[in-house]
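What follows is part of the complex, with its chains left where they were.
Letters are used for the chains, namely A, B and C, taken in the order the chains are written, and counting of residues starts over at 1 for each.
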């Protein structure tokens, strides 16, 4: 049972529109804070979109996600889990990127997450674009490859863009496999759809053993069956969860830069996160929320609702005696 | 067959963008109007959101609902019912609230509905926030408790907010049960979801016999099965229908103050209203449409589409010889 | 295999936000262009909404559709079809309407499409309101009636509006049947819903043999079953496909003037277009995208995603040896 310092503020006490917005109204504990050592799950903002090839904006994601997260309450309505009573959770603040340098930003992010890992904290990150997942994995998977469950409408497995550019939001997991951060046999990508440049990404997936579940299969089989397979693919080993908000249909999540129509609805969006139950999650992210494309905050609210489902599973996992 | 005075204006005659907007282009018959005595179903605006604990706005709901209601035509596309030819319907105008006093507003609203009841008119109200349902029930259920079918993502059964505040949009049905306005054994709440403060509301529901159907059960069983149970719960007795627009998923109804993702789609939103067929409806409301959160009017258009389904069932019920 | 002149610009080369936007980044080949004779499928804008009876705006549709179409890539993600490698496709520009005259606009449009037909080009048009389909059919079906698969929430079969007006977006297919442009026995209308004025349109449909599949039936049977019937109705004969974006639920396609709630989702919206596989399509349109009602462009992006599905089927059909 965490001490009261880590309890989020209740909307019964302070109205949800009041107060400086931290993730889920948790205490702000930056890397120099004396209570850092007591944190088990750290919510982190990664306000960087330097890998974006089309419409930028996810750099503004963490702020809007924090804002909307003040509408999250203490208890999971579906499962009854009360994560903040299971483990100490805190908002660790934002990683500071360098908007003028991709290389320096990648380095800054890995440095930040190195400290998070060193403090024994499991990170739940809010992007930022999908290139953010790469420096996070570099910190988390330093010494052994991880499995990954990846929700997205794109594989993000392309080799390069614009004549050889290796670091964009369309390439992070190609790099992660090449760098040995991911065990491709324990990687599954769910929800892939939209028009394609060609088959280069899927050919790579096939060649290394990544399982791709396109949206047609997802709709045909349903979330429960698909997630059963996903859990089997990653097994009991350490697993990263990467959730691109464009996995969800743009009617439910318009605030993103590269939408693809025909995706899951919001109930399914929560359901797949809930069905991670039992997965050994060592880190997770929710990326590509782009406030300029949804000023209403609806996308961000869905995003934090998904983050809460991830958090519940992470909290249960950390306290389940594994 | 109602006389022509009560016929709505047709879009074939006057384009739907023209004219002062009344509900469904019906005549405006205020409480002093000589034709009041001939009205059977009264559409009423309740522009009040004094019970809102988070994001205000539903006070602007009736105006936007009237505006979008000019796109409603005379005939139900699915059932063929032509309600305006079955019974005399009219727009009774708005209840005037007191934005500076919760108590006075509650009193003003009950006074208004007392007159509506005295005139033998069945009210179909447009909120306003959900606290509006309480003063309506005080007028309708003065002498005996009603059953209720309640569509919502929240139970609205909490005891109090902010240190003892009894009257908010999170408490109306707790009060209604306490005051004997509702027979809890004949109350069903459908669509409940979202993060929760705690179990206090559901424990109360269980203790008095209110049936709560959470969204997971709704999605698993489907609208038809759920509504069959709902009709059984209320039986043949007098029943109030309270429809909070946040029952519907926020992709379909973003214009509301306390959205919860993962809800029904718009087809299901209509379907559950249509499946009230045969219920003995003595009053109904559609609440929590908040225009500041959906300037496009899409939420309001869904709202009036639901109101039309409710109206059709009310009109059939009133003429079915019961 | 088309020559490189007709290859769209790739987002790997020129970022998708750059460049003057043509449909799907194809070359602009107007009716005087020397390469016109080499085009097989022509994408055409019909920026006219002179038939609109309620909320105007589709005149701005082609421009927004072109803008969003720069996010379409070269390959169908679901089927693997690469249409631009099958046949020469080009953007033929816009038909110039006369905003001050319905009659002159109808004439200008038919004149334009006469030239398209004369050049042996199969047109895929972007409206504009639904009245645009009439002058297109006048050019395409000059000498024999066509079959039609029609996705819409309205039948557009009314006789007249506002005291005898024959040409509005609610009447085009009544006119087309009367003029012998459509063979009503080979016409199917899918997705019909919403409140109705009366039964006049459906009575006409029944009297001439048009098959109307209302939305309740669509949801009950599912897209695959419905589309099997639709393909049977039109058979192997020449068929026009008319796709009103208001077929799709307004949560997915808010940018339209006469929305009706309760429609298909975006996956189904693509699915029905994909299930036109094997239909002998001699022309198609996507109409009623109204940018003033969706400044975000989400509706237009769905629209061009549907157009891409139509295009794939048209390209396969043209190269299948029929």
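Assume a contact is a pair of C-beta atoms (placed from the backbone, for glycine too) under 8 Å apart; a residue touches a chain by one contact, two chains touch by 3 or more.
Treat the numbers as computed from the prediction; the structure is a model and nothing was measured.
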* Oligomeric copy total, full assembly; chains in place: 3 -> 6
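We adopt the following convention: only the chains that are shown with their structure count from here on.
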* To do: Working from the CA atoms, figure out how many degrees chain A turns to land on chain C, in steps of 5.
  => 120
* To do: State, to the nearest whole Å, the distance from the C-alpha centre of chain B to the C-alpha centre of chain C.
  => 38
* Structure fact -> Expected list for chain B, residues touching two or more other chains, is 249, 251, 265
* **chain B to chain C touching residues, read off their complex** => 10-13, 15-17, 71-78, 80, 249, 251-252, 265-267, 269-271, 296, 298, 301-302, 305, 308
* Structure fact -> Within the complex, chain A is touched by chain B residues 53-55, 161-162, 192-199, 214-216, 219, 249-251, 254, 258-263, 265, 293-294
